[in-house]
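A protein chain is absent from this complex, but the other protein chains hold their places.
Labels A and B are assigned to the chains in the order they are written; within every chain, residues are numbered from 1.
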Amino acid sequence: MPITIIVGAAVCVLLAAAPALLSPFLIQFLINFFMLAVLAESWNIIGGFTGYASFGNAGFFGVGAYTTGILLTVGKLPFALALLAGGAVAMAFAALIGTAVLRLKGQYFAIATLGVTETTREIVYNLNITGGGGGLSLPMVRSPLPFFYLMLAVLVAAVLINLWIARSRFGYGLRAIREDEDAAAAMGIPTARYKTLAFALSGGLAGLAGGVFGYWITFLDPGEVFKVSWTIRMIIMAVFGGAGTVLGPLLGSAVLVAIFEGLSTQLETLAELCNGLVVIAVVLFMPQGLIDAIAHRRLSPRKLLQNLRQYRI
Amino acid sequence: MMADAVLFEAKGVTKRFGGLTAVSDVSFALREGEILGLIGPNGSGKTTLVNVLTGATGYSAGNATLNGRALRGLPPHRICGLGIGRTFQVVKPFRSLTVLENVMVGGLFGRDDGGARDVAAARARAAETLALCGLGQHVDSLLAADSLNVPERKRLELARALAMRPRLLFLDEVMAGLNTGEIDEAVTLIKRIRDGGVTLVVIEHVMKAIRSLCDRVVVLYNGAKLTEGPPDQVLHHPDVISAYLGRRYKESKHA
Partner (left out) sequence: MLSVQVLINGILIGGVYGIMALGMSLIWGVLKIVNVAHGAVVMLGAYFGFWTFTLWGWDPFLALPVTLAVFFVLGYALQRFVLNLIVQAQLFLTLLITFGLGVVMENVARLIWSSDLRQVTPNYQGAHLDLAGLTIPYVRLGVFVTAAVLSVLFLLLLERTRLGRAIRATAQDLRAARLIGVPVAHIYAVTFGLGAALAGAAGVLWGTLFPFTPTMGGPLTLKAFAVNVLGGLGTMMGPLMGGVVLGVIESFASTYLGPTYANVFSFGLLVLVLIVRPTGILGRNT
């Protein structure tokens, strides 16, 4: 569809020109939005298209952040190289973990990925090269603009990868796996390889976002970087927008980032509290996501109540 | 191609689950273009046999070959890639994909013959396959496969399998739950599939269909092969009758 390409290119050009017109606060806001949108699109590959509810993507985010940070400070590499290496290491880590945990189904997979993230955090906490619990300080860059463009570039890459998945043979394979893995295998889809590749792509994108994030906030601390709430945010943004679609996670993160940023300037605890309430409300009222609700005109109160009833006992 | 060349051969296939032997030392051969019936009472191991032969579960003993290529140990997608397709007794549609997309997956993957690897070509092929299977009205529908009724789901299962361009196709009870008219249509369709060059193994409880379709029938009972032969001969075999209906029925008939 050339229309999407034209619209997409126009949005990119507009966003690229935006920093000249925006206040520093709005620039920071947009960097934050870009990052969470990358994370939502990253989760969408494994959770939305492939149907494997990863609760461990914060781990890849953290691995990317720490790899980039260590290569930048200890390894004295230029940032571009360090960032690419961060993405690559996160991707390789995801592939490695994936070969083991992607054999698990359902809750077992979800909890195993959560366990991997927690284990990784504890290991980072105990290593010397990562600065352990004391954290890792990165060199400071005064202007936010490089981060704005970097995060935007990563987001464009994330959206393009999702777009490719939505239309390619690979993507049909992933969706078939999500719907019925036995049938998918019987129809000739190399399920193990496809799942691992999807997980690696998901991890690589999260790692790239982590790499830019670390340099942007200039300080890495295992408790912050590997926080479970990163994973929850990416899941809820993807699900709220519409998991398994390309635009859904973008839309979901735009709406939810706006809400949370507005709140967190008030009080962080309150923002987190609302985060939890939104998760509950979305699951109850809009389990198929915003995109689906708009497409099928399911936004009326009556329809929302119908959604509420569909899974009750 | 020789009409009676052996395409597929199972030799001593055995599957044990713990202490239970679900399939015991089953051997049979298939010639190119043949339709083989696989019958037996519920629990006789028919579906387990298909699961083993298509790689869904492992062998306990034995092996199978397709054109002389050993299949044991290959994962399901490799076996499918070699040209063995199957349907599932409990149909497994990709529920939230459209009917057309379900069949497209078969075209995009399936047998490794360099078939429709790009999406547009797969779409065109899938539309033809749907028309062949009597689901032409769903080609342009955006409805999810979940909304099909039971006979339509059976047809979709068949259409997906055909889209995989198999050389050998296992049909696991595609006629269960269909009415007489629908069974006749299914029989016609399966004959047409064979005429298109596909060898078939048909698992079925509908004896009328078995009789009109099959060149040969293999009977399984308690996991082992009871007998094998032309349908009319096998279906009147006293052991087969007693396997299906119980010994007392046979005795009362003979008394």
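Methods note: contacts are C-beta pairs under 8 Å (C-beta built on N, C-alpha and C of every residue); 3 or more make two chains touch, one makes a residue touch a chain.
Just so we're clear, the structure is a prediction, and the values are computed from it rather than from any experiment.
Every shown chain that the unseen chain touches in the whole complex is listed here: A.
If you put the hidden chain back, the residue from A:84, A:192, A:255 or A:279 that touches it is A:279. Screening A:22, A:77, A:92 or A:232 for touch with the missing chain picks out A:232.
Here the missing chain is touched by one residue of A:74, A:100 or A:294, and it is A:100. From the options A:145, A:160, A:259 or A:308, the residue with contact to the chain not on display is A:308.
The chain not displayed touches chain A at residues 47, 53, 55, 100-101, 103-104, 106-108, 110-112, 114-116, 118-119, 122-123, 125-126, 133, 228-229, 232, 235-236, 239, 269-270, 272-273, 275-280, 283-284, 287, 308-313.
Basically, only the chains that are shown with their structure count from here on.
Taken in their complex, chain B has these residues touching chain A: 54-56, 75-77, 80-81, 85-86, 88, 92-97, 101, 104-106, 108-112, 117-119, 122, 160, 164. Taken together, the chain A residues at the contact with chain B in this complex read 167-169, 172-173, 175-176, 179-180, 182-192.
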